[in-house]
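Removed: one protein chain of the complex. Kept in place: all other protein chains.
For subunit A:
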Amino acid sequence: MRVTTGVVGQLVRPVLRALPRRALGAGAGAGLLLAALPRLLSDEPDPWTALLVLRGAALALALGLTFLLDDPARQVTVAVPTRRMLRAALRTALVAPLAALWWTAAVLLIPAQVRPPVGDITLEAGAAAVVALAASAAAVRLTDEAEPGQRVAIALLATSMAAALLLPTEWGLFAAPKDKWWTPGHDHWAFVLAGAALVWAACGPEPVRRRLGGFALPRRLRSTPAH
């Protein structure tokens, strides 16, 4: 169908109402709380802990964003004429300005003298957010779960912790600004961002699974519910 501004305009209000506001709010709140720690608790904040809590804040929002595509009414909305890609894009577009505003606030909460390079750290946060969106888009695309958010959040959290622990220092993904790996690390972050964006775009359309197995039953009617 042709996408007109009229359709989008009509969709804005229901999509806004359907946003998982509590999960996003929890992520944003947790992130702001982390970013405020240096001002709240330490007299002489140091650059390393400032970087640490800012990364924590970015991860918290990314975890909130994994719930963005959760749609409890998925088995119903799959039949509406507006494509899922458009609905998902609209959700993202509605959240994006708020997320940008939130990130500005988080960065400003870090005292200026210990703030890491803003452009680079924003690249990291952007990459984390896009990875979260791509992972949830992939979960929606590849399964017929209505609310894959929690699984994706667990996977993202476990992966990021394991990556911080196990990835070689030379990759520089979790370097400190004074390290020599900081600059190559941010090239790698740019690659992560680009790769995640590609996956995200590829997972946009609704799966064409009906050709293979007939119409998928709602989850709870099937004999072996995945958990």
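Everything below uses one rule, namely that contacts are C-beta pairs under 8 Å (C-beta built on N, C-alpha and C of every residue); 3 or more make two chains touch, one makes a residue touch a chain; residues count from 1.
Everything that follows uses one rule, which is that contacts and distances are computed from a predicted model.
According to UniProt, the chain absent from the figure is "ABC transporter permease", selected among "Spermidine/putrescine import ATP-binding protein PotA", "Aminoglycoside phosphotransferase domain-containing protein", "ABC transporter permease" or "Methyltransferase type 11 domain-containing protein". Among the residues A:10, A:42 or A:143, only A:42 touches the chain that is left out of the figure. Note on the undisplayed chain: of the listed residues A:89, A:155, A:176 or A:197, the one touching it is A:155. Residues of subunit A in touch with the missing chain: 22-23, 26-27, 30, 33-34, 37-38, 41-42, 46, 48-49, 52-53, 55-56, 59-60, 63-64, 67, 147, 149-151, 153-158, 161-162, 165-166, 219-220, 225, 227.
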